[in-house]
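One structure coming up, written as structure tokens, with questions to follow.
The other protein chains are all here in position, but one chain of the complex has been omitted.
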Amino acid sequence: MDNWIKVTSIFVLSGLFLFGLYHSSAISDSKGPMQPILFSHKIHAGENQIPCQYCHSFADVSTNPGIPSVQKCIGCHSQVHGKDEDYKTDTGKVINFKTEIDKVKDYWQRKEPIPWIKVTDMPEYVRFNHKRHIKRGFECQTCHGQVQEMDVVYKAERMNMGFCITCHEENADNQEHLTQLKDCLTCHY
Amino acid sequence: MSQDTKLTYSRVTTDVVAMLEKPSVKWWALFMISLSFVGIGLICFIYQVYVGLGVAGYRHPVFWGTYITDFVFWVGIAHSGTLISAILYLFRARFRMSIYRIAEGMTVFAVLTAGLFPIMHLGRPWNFYWLFPYPNQREIWINFKSPLVWDVFAVSTYLTVSSLFFLIGMIPDIAAIRDKVTEKPRRIIYSILSFGWKGSNWEWLHYGRAYLYFAALATPLVLSVHSVVSWDFAMGNVPGWHTTIFAPYFVAGAIFSGLGMVITLTIPIRKIFHLEDYITLDNYDGMAKLIMFTSGIVGYAYAVEFFMAWYSSSPFEWQQFMYRAVGEYALFYWIMVICNVVIPIPLWFSKVRRNLKWLFIISIFINIGMWFERFNIIVISLSRDFDPAAWGVYKISWVEAGITAGSFAWFFMFFLIFLKTLPSVSISEIKEILPVPKRGDK
Amino acid sequence: MSLNQGVVGVYSYVDSVLDAVRKLKANGYENLRVFSPVPLHEVEEEIDLPPSPVRFFTLFGGLLGAASGFAFTVLTSAAWPISVSAKPIVSIPPYMVIVFELTILFGAIFTLAGLLVNGFLRNRAPVSMYDKRFSDDKFGVMVVCPTENISSVQDILNSTGAEEVKVDSIDG
Partner (left out) sequence: MSKGKNGGINRRDFLKVIGVAGGTAAVTGACSGEPVEQIIPYVIPPESYIPAIPKFYSSTCRECPAGCGIILKNRDGRAIKVEGNPNSPINGGSTCARGQASLQGLYNPDRNRSPLKLNEFGRLAPTSWETGTNDLSAKINELVSQGKGSRIVYLSNSISGTLNELVDKWTNAIGAKHYTYESFSYDSIKEANSISFGIDEIPNYKIENADYVLSFGADFLETWLSPNQYARGFSKLKTVKNGKVGKFVQVEPRMSLTGASADDWVAVKPGTEVFLALGIANAIIKNGGAKKDAGLVSGMVSSYTPEKVSQLTDVPAETINQIAKDFTKFKSVALGGGVALTGTNATETLVAINILNYIAGNIGKTVDFSDTQLISNANNFKDILKLLEDMKSGGVDVLIVHGVNPVFTLPKSLNAEEAIKKVPYIVSFASFMDETTELSQLVLPDNHSVESWGDFQPTKSYVSIIQPAMRPVFNTQSVGDTLISLSKKVDSTKELINEETYYDYLRSAWKNVANYVAPNKQFDLFWNDTLRDGGVEINLPERSVELSSAVQSVKFAEPEFKGDGEYYFITYPSYKYYDGSGANKPWLQELPEGLTTSVWDSYVDMNTETAKKMGVREGSFINIQSPQGEIKTQVFTYDGIRPDTIAVAIGQGHTAYGRYAKDRGVNPLDLLPNMSDRLSGGFAFLSSKVSVSNAGKHSLLVRTQYTRTQHERGVAQAITLDQLNHPDDHHGEHHDEPDFYPPREYPNHRWAMNVDLNKCTGCGACVTACYAENNIPFVGKAQVAKRRDMSWIRIERYFDKDENGRMDTRFLPMMCQQCGNAPCEPVCPVFATYHNPEGLNGMIYNRCVGTRYCANNCTYKVRKFNWYTYKFPEPLNWQLNPDVTVRTKGIMEKCTFCVQRIKYGTDIAKDGDGIVKDGDILTACQQACPTDAIVFGDLKDTTSQVAKLSHDDRGYKVFEVINTKPGITYLKKVKWDNA
């Protein structure tokens, strides 16, 4: 009778294996990385309503949206110095506005770039053209999540191929467009 | 099996169970040698994965070489087992009884060996599972138009079916062993493997039917598997590959090589385990006749390939075949022809067929010849396909040699384990062809 | 209600077994079972069992394999149409190889299932009735009978040349 237990468990295990394969990359980081400066998108994009493309200004002209130069940061922060006040971020970390802003000023003073940690990283064999997506009218949040509500930005979507392809399927105008959007060479070359 | 032996039911059981006694030092020595070669093969493979396929001898334009040769070789070896157990079962050929278990074991282990090569020859073997259809978030499936996917299905089906066939065929025998062994752990293992077999007429009824259906399923399967393997080539447009005779040619070649391997394996086993009463000269005579026949088919295929190449008046085909005969690889080509066509000719004489020394020597040459047949088909064709500017000559590397040696060791390792754990001669079927004990016999 | 008892006789010769079976049948014992190390066609003729249902398993498995092979290849090709070499997206001829292999695979697996269900799960012979020699060189004739008939069965078995007769109660 032992066999039956074995056979059943093999079936169950292989089922789990397949399920695991299917969902292997479904787990996304719930927390973002520790950045050199605790830059809160929640405060900038959320509370202060600064449009995404004010800082990521190339999203509609280039494949790469770009990240703001230190010069751009200091453009505002030469005026905005931050209160000497504590702030509890959504990850529970307590920071001081002024201390964080002083860090930006330090970088500027030293003429050093800020070594930001990449949150959303595409493998190099994937070509994602920001311009095309923005021009088609997609919100940044579609892929990046509700960034304006995050103190510490994290990867909100798993951004694997399934994520991309589902969206491409949903947004095709017609059959021919669908064929184009699902053409492998659209993203991989 | 001849009727005048002194075999009885109980002697059959005792003899077979005696083969499973504690392994001798010699066995251990052989086993350790096998194991160390498996280790060498494994090291070669790990090295290859780590550094890249460049450590193998591949070069433009020969993208397949020793590994695929090995693959086809082992799949070919795997064919005689099922052939002997299934096709000859359906044909009720009596000479199969004594050797079919060994042949089946050989089949399973050969498929196990063969199955490694398609993975090992991949550029990115860690992604081998992409060749299987499984639901994934990418929503992308596999290309069922690709002969390689057919291969995946054919070989895995073949492995499954031949393993089942092998294990099911052993049930009554394992029951017999179970009832003979005394050590408890062994008894438990054999109990499980015997599925609680008791040999009642009910069980025999279903078992007989099931076995028949298995044989009926395995027969077309065995023909299909090597056909599919041949289509890996025949579906390609490479001159020397793209031909319709490949399926029958490969199947015949597979049976040919498989029988060669059966003879190579059984002659020493027969001697070591004193199975002269079981595996008789008549058995070898039967196999040798089959070898004669398949050698003829193979020889015919060689000739007809040449003829078609000439008759097609395609420069690509004709130059390819002339290249085989007189080009850089001519040595390999003529080794193949001599081993597979010339050397088996003495088998036309009954004296040779019944002389085990000669048979053994011939069978070794057949194994060599058939390995080179695959090598020639794969490598020579690729070396000179359409574009003259791309022609190039392949040389085997030490990594490939190591993995090939490892594959033989891997096969023999399983085979050695098999000899000491499972009945290598079918107890029940030998008994079946013995006269049933009757009162009047005494 | 009388409890069913099993009686088994151990034989060395097939003709004795046949004698016993015939005699038992003549005496109205229909619930017979013969143990043997080899399949005995004479016994099969004497004890007329219904044809084995394994064939239905095989047939069903084969058909299911073919159907699933067909459906699988066609549906997955259509799910994301990728054109190769100007062939139709759903191209039946190459898929027949898959259909064929799955037919065999499913057929074999279902045959195994049929064998397990019919040969090993249903109609199992009671362990107590089994003798180790049955897998070696002895034959057994087992009769299931009410307790009161044990002695009569024993007699028949002994008279047909049983070397040993065992009695035990069996469940169900």
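Which chain is which? They are A, B and C, in the order written, and residues in each are numbered from 1.
Heads up, the rule we're going with is that a contact is a pair of C-beta atoms (placed from the backbone, for glycine too) under 8 Å apart; a residue touches a chain by one contact, two chains touch by 3 or more.
Given the structure is predicted, the values throughout are model-derived calculations rather than measurements.
*Asks:* For the full complex, can you list every visible chain touched by the one that's not shown?
*Replies:* Output: missing chain touches A, B, C.
*Asks:* Quick one: which of B:131, B:189, B:281 or B:352 touches the chain that's been left out?
*Replies:* Going through B:131, B:189, B:281 or B:352 one by one, B:131 is the residue touching the chain not shown.
*Asks:* Considering the whole complex, which of A:43, A:61 or A:95 touches the chain not shown?
*Replies:* Only one of A:43, A:61 or A:95 touches the chain omitted from view, namely A:61.
*Asks:* Taking the entire complex into account, which one of B:90, B:188, B:331 or B:390 touches the absent chain?
*Replies:* B:390
*Asks:* To test your reading of the contact rule: which positions on chain A touch the chain that is missing from view?
*Replies:* The list for chain A reads 17, 20-21, 24-25, 27, 29, 33, 58, 61-71, 107-108, 111-118, 121, 123-127, 129, 131-132, 135, 176, 179-180, 183-185, 188-189.
*Asks:* Touching the hidden chain in the full complex, which residues of chain C are there? Just list them.
*Replies:* Its contact residues with the unshown chain are 82-88, 94.
*Asks:* Identify the residues of chain B touching the omitted chain, counting contacts across the whole complex.
*Replies:* 46, 49-54, 58-61, 63-64, 118-119, 121-131, 140, 142-143, 145-149, 152, 232, 235-238, 314-316, 319, 382, 385-392
Heads up, the rule we're going with is that only the chains that are shown with their structure count from here on.
*Asks:* Measuring between Cα centroids, which chain is at the maximum distance from chain A?
*Replies:* Centre of mass proxy via C-alpha means gives C as farthest from chain A.
*Asks:* Where is the C-beta contact count highest, in terms of which two chains?
*Replies:* B-C
*Asks:* Determine the centre-to-centre distance between chain B and chain C, using the mean Cα coordinates as centres, and give it in whole Å.
*Replies:* 30
*Asks:* Out of chain A, which residues touch more than one other chain, so two or more?
*Replies:* Residues of chain A never touch two or more of the other chains.
*Asks:* Give the residues of chain B that touch two or more other chains, as numbers and ranges in rising order.
*Replies:* 139-140, 195, in rising order.
*Asks:* List the residues on chain C that touch chain B in their complex, please.
*Replies:* Against chain B, the touching part of chain C is residues 12-16, 33-40, 43-44, 47, 49, 52, 54-55, 58, 62, 72-73, 76-77, 79-80, 82, 84, 87, 91, 94-95, 97-98, 100-102, 104-105, 107-109, 111-112, 114-116, 118-120, 123-125, 130, 132-137, 142, 161.
*Asks:* Going by the contact rule set out above, which residues of chain B touch chain A in the complex?
*Replies:* 129, 134-140, 192, 195
*Asks:* Given the complex with chain B, which residues does chain A contribute to the contact?
*Replies:* Those residues of chain A that touch chain B are 2-3, 18, 21-23, 25-26, 160-163, 165.
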